[in-house]
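Structure below; questions to follow.
Every protein chain but one is kept in place in this view of the complex.
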Amino acid sequence: MNKIASRGAEQFDPALREILEDLIFDYAYALDDEDIERWPQFFTESGMYHLTTKENYDAGLPIGIIRCVGRGMMADRVKAFHTANIFEPHSYNHMVNRPLFAMGATQGTYNARCNFQVARIMQDGRAEPFATGRYLDVIVVEKGVAKFQERIVVLDSRQIDILMVVPI
Amino acid sequence: MNKIASRGAEQFDPALREILEDLIFDYAYALDDEDIERWPQFFTESGMYHLTTKENYDAGLPIGIIRCVGRGMMADRVKAFHTANIFEPHSYNHMVNRPLFAMGATQGTYNARCNFQVARIMQDGRAEPFATGRYLDVIVVEKGVAKFQERIVVLDSRQIDILMVVPI
Partner (left out) sequence: MNKIASRGAEQFDPALREILEDLIFDYAYALDDEDIERWPQFFTESGMYHLTTKENYDAGLPIGIIRCVGRGMMADRVKAFHTANIFEPHSYNHMVNRPLFAMGATQGTYNARCNFQVARIMQDGRAEPFATGRYLDVIVVEKGVAKFQERIVVLDSRQIDILMVVPI
């Protein structure tokens, strides 16, 4: 587990935290607003999105439920969402915790970790708990703009609904 | 849907964000503490509270579940809560996400958007998921004090419990 330990006295610049947090919450709200077209734009050109379970992640298994490398592959997925998939319409409501940040491996990159709990709202209006887990991110900031270089979504449960059409 | 897009490099003053966020969380905690008397005070004198469903909101329908215009009307609602209503006692637990902010239409006003998920705790001690949705706010800051000029509560689900006595 990518553990971001308490930083003690070391502090983050509040303005930087603002930029990083805005990325994380803008992402969540875009998905909740069903703005799936915006989804690839939250990543760098070569960014990676990996949705997996805690069980697989802890075992170091590269197998996941969704894995997209590069914005092109993400755009394909968005396209497939509109054209190919047949599923009951639904939307999400993301609850996301305050992230903890740490300096990344290279200059201008930051590691982030936060929890989420997502409710799913079905066609008939039911809202129900859908997925819980954590986001493990590597974020790049260039000219004041933050993007995900890597977003690993670790689901707590291995009982995943097969209806995982929209990224979390 | 009132969409607040990513602001890129443009930033909010952290001290201003503090004032705006405190309003949003103070509101949530006041309701959770059953301090319903404080509810109208979170609004400007002519402030508007509108609780509706996503379905109605997206269709542009002005119909809602609760609609109060002005602090006087809110005070009446609080009074009715104590004197007229018969219902099983319950309390709330609000989970509210970090808001995204944007400059409002006029000087000193700010638009905010955040998600919520509310649990309801009944007399017998059951705690259960109650409502999910988003807050769409117009906030005014005067002399360092923030108030809602407009708070639109958009519920994700159209399956609303008829027991909507206390505002969300």
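Chains: A and B, in written order; residue numbering restarts at 1 for each.
The rule we apply is simple: a contact is a pair of C-beta atoms (placed from the backbone, for glycine too) under 8 Å apart; a residue touches a chain by one contact, two chains touch by 3 or more.
Computed from a predicted structure; not experimentally measured.
**Student:** Can you work out which residue in B:Asp33, B:Asp58 or B:Asp76 touches the chain that's missing from view?
**Tutor:** Result: among the candidates, B:Asp33 touches the missing chain.
**Student:** Could you pull out which residues of chain B are in touch with the chain that's been left out?
**Tutor:** These residues touch the chain not displayed: 14-15, 18-19, 21-23, 25-26, 28-29, 32-33, 35, 91, 93-96, 98, 117, 119, 121, 124-129, 143-145.
**Student:** Name every residue on chain A in touch with the hidden partner chain.
**Tutor:** Interface with the chain not displayed, on the chain A side: 1, 3-9, 11-12, 14, 17, 54, 95, 97-100, 113, 115, 117, 129, 131-134, 156-159.
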